[in-house]
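To keep things clear, I will list the structure first and then write my remarks on it.
Heads up, one of the protein chains got dropped from this complex, but the rest are sitting where they should.
Letters are used for the chains, namely A and B, taken in the order the chains are written, and counting of residues starts over at 1 for each.
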Amino acid sequence: MSSTTAESGLARARRGVAPGGSGTAPGKRKSKLSAQATRTFFWLLLPSVILLVLIHGYPLIEAAIQATHDGNLLQTGNFVGGENFATVLSSAAFWKAAQFTLWFTIVGVFGSWLVGLGLALLLRTKIPAGNTFKVLLLLPWVVPIVVSSTAWNWLVATPDSLIPSIFRNLGLGTPLFLADPTLAAVTVMMFKVWVSFPFMMMMTSAALASVDNTVYEAASMDGASRWQQFTQITLPLIARSTYISWILMTIFCVNDFPTIYLLTGGGPVNATTSLVVLAYRTVFQDFATGPGVAIAFLMTMTLVVISVILYRQIRKSSVE
Amino acid sequence: MNVQSAENRSFSRRGFLGLTAAAASVPLLAACGGGSASQGGGGAGGSIKFWDMPWATPAYNDAAKGIAEGFSGAKGGKASYQIIQWANFYQTFSSAIASKTGPAVSTGGGFQAFQFEQQGQIAYADKVIEKLKSNGQFDDFLPGVLDPFKSDKGYVAVPWQLDMRVFWYRKSLFEKANVALPTDWPSLLEAGKALKKIGAVGFATGAGTGNNYANHSMIMMMVNNGGGVFNKDGELDLLNDRNVEAMEFVLELVSNGIVDPAAVSYTTDNMSAQWKDGKAGFGLFQVNVPQRVGDTSGDLLVADPIKGPHGDKATIVFPNNIMMYTNTPSQEASEDFLVYYLGQLKQLWQKKLMSALPVFKSITEIPEFADDPNNVKIVKDWQPIAKTFASQGNTLNANLAALDGGQALNQFSQSIITGKADAKTALQTFQSGLESVLKK
């Protein structure tokens, strides 16, 4: 229904990101208001530009300088070009952390999405006190991580903690959730899913709210099963919102510091060290500023690449 | 000199960017009411900014604040007191110093003074030492506590408390296990096995997030065997036979289940709970453990130092220190303040606020301190054999900051207490990890 012809590259991309079903201004109106619009747009954008330069641009330049020098937080040091990047890229710790970050992000994004989707579908139906549950289920997102990580620690850290005790009483042995490298990685991911699913639940709830129920009625008249309805109607209808939530959660996961650091500190033996944790520890515990910031830079670049790929998906889904 | 010029460059560049931004935003922000941030190490009126850490309960900081604010300098100088939180403290100090809003005098991380000295921000304390000599306090220092701070250029900082690592034990558990207190490594192993039989831990430690006790236990065992991270010349020396022997012994403890298999993830709170709940029978901890873990039974006691296989006896200590910065309203006032503050330290132990040894003999003799036999034992038996993180080396340096709490040591002790690597391989990895971070 919308006329995409009048739009140039970005506007289309923007519409991809924001899949509003609205129409677009025909070309002639654009020219009529064009001069005034440009002027107004400039002023509307200005505060945001100032803040972007101040809060993001300046530290980014500083970081670029640090990443290419051999100094520390107080002194810039000498220019070393790509040496820090070479050091980082040739270290096993970096690749191990990159691998963990990848898994952490995949589980974090899809785990929280699946849980959030399930709960959103459940809450979509009429349930007594449904609104209360909705608010209660948002709590993991609201509680400060410093506090919830401690609570999780109490539940799993020692053999006598609640969860290992339950396992023991069920005859399943005494799992050491934070001491075993694999289990620690799993625990940290579970923790991330626990923290993040409310966000996904909210996103999905909102997207589901826009799905018209008459669609289902028509579908069930045609003999579609519940599952078919879900995969062929619900999912496609919320696809764009889903991609956006994936992008945002990818950023949140890759950039996540406190969730991992406060629960495991990156251990045991680096089993849960993500790139941000590695960057932090390299800068502030090994005091190797250049390599640490280089790690942050590489991470950022990867993040941008991933997001661009996900964008494409969105664009595709909005064309359909 | 090179360092100096690099520093100037970076400061002026930052200064320039800062000014530009400031010029651009001042009209905008002026209306919003500016900051209360005072400039320079002194702030207005030349008062001395003193920054302190939460070393103990809030009552400690109240008392320390009282002392700092009681200062009145020769020219009517005053001091202000500021608590700096432990979380991200290095960022806090670095950014404050870089922006010239840092303190004139501060406590801080154990090796922080050496880091900032390397960056040209520390004022040497030689004149303070002179003054301590003239007022008699110099002779009051416990033996050896001042030496680690003496560099080629002068005293980098002055110690004010000793964070000791000593073995503690729970008496009732040893009675229950019917085993003697360890005096050397073989008896430590035996005791551990006996404790294990009654479900207790014979080498309590922890390496979870923010917990350095496993790190300290590893270095302690190396030093206890005449080894350590550095040799007498201050060179990295991890692969010596003594270290290998020490780590093989710890691995033996691990394989016998004497180290808690979950210890690798224990935070200090998890560890304290193990001590309080009567799970921990023996292990390395700090001063004042009963108070820390909240145990009033009188069952937790300081053990004797134990002998290594070659007859060595040693432990490690972190001499926490007070440093002065070059950015001060008056260096003389900084020095006067530091001398004054050291003279008032006794109050903190009189009020029983500290979980560390004092550096002054006279304080170890006050009744509030000496009434506790555990304290007396630490001063008598452990302090004389305590070595710093520099191990066999004599002076501290900035590299130790990257060792303490750095990734290499953390990874090393985690791999040892999980028994995931043999001693040589673990030490090898540790050595190469440290080599890549330490400045030559």
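Keep in mind that, in the parts below, a residue touches a chain if its C-beta (ideal position, glycine included) is under 8 Å from a C-beta of that chain, and two chains touch if they have at least 3 such contacts.
In this section, contacts and distances are computed from a predicted model.
Colleague: For the complex's missing chain, which UniProt name, "Multiple sugar transport system permease protein", "Carbohydrate ABC transporter membrane protein 2, CUT1 family", "Sec-dependent nitrous-oxide reductase" or "RbsA_4 protein"?
Modeller: UniProt protein name of the non-displayed chain: "Carbohydrate ABC transporter membrane protein 2, CUT1 family".
Colleague: Where the complex has a chain not shown, which of A:V135, A:L172, A:L235 or A:I309 is the residue touching it?
Modeller: Residue touching the absent chain, from the options given: A:V135.
Colleague: Among A:T204, A:N270 or A:Q285, exactly one should touch the missing chain; which is it?
Modeller: Among A:T204, A:N270 or A:Q285, only A:T204 touches the chain that is not shown.
Colleague: Identify the residue among B:S47, B:S94, B:Q119 or B:T315 that touches the chain left out of the display.
Modeller: B:S94
Colleague: Over the whole complex, note the residues of chain A touching the chain we left out.
Modeller: Where chain A meets the chain not shown: residues 1, 7-11, 13-15, 17-25, 29-30, 33, 36-38, 40-41, 43-45, 47-49, 51-52, 54-60, 62-63, 73, 119, 122-131, 133-148, 150-152, 154-155, 194, 199, 202-217, 237-238, 240-241, 244-245, 248, 251, 255, 257-258, 276, 279-280, 283, 292-293, 296-297, 299-300, 303-304, 307.
Colleague: Spell out the interface residues on chain B facing the chain that's missing from view.
Modeller: 14-15, 17-19, 21-22, 25-26, 29, 32-37, 53-58, 82-88, 91-92, 94-96, 98-101, 268-269, 272, 286, 292, 294, 355
One rule holds for everything that comes next: only the chains that are shown with their structure count from here on.
Colleague: Can you work out the whole-Å distance between the CA centroids of chain A and chain B?
Modeller: Comparing mean C-alpha positions, chain B is 38 Å from chain A.
Colleague: Within the complex, which stretch of chain A touches chain B?
Modeller: So the residues of chain A in touch with chain B come to 54, 58, 71-78, 87, 91, 93, 153, 157-160, 176-179, 184, 261-270, 281-282, 284-288.
Colleague: Tell me, which parts of chain B touch chain A in their complex?
Modeller: 3, 6-7, 9-10, 13, 17, 21, 25, 88, 90-91, 94-95, 97-98, 115-116, 119, 121, 207-210, 260-267, 269-270, 273-274, 277, 279, 401-402, 405-408, 410-411, 414-415, 418, 420, 436-437
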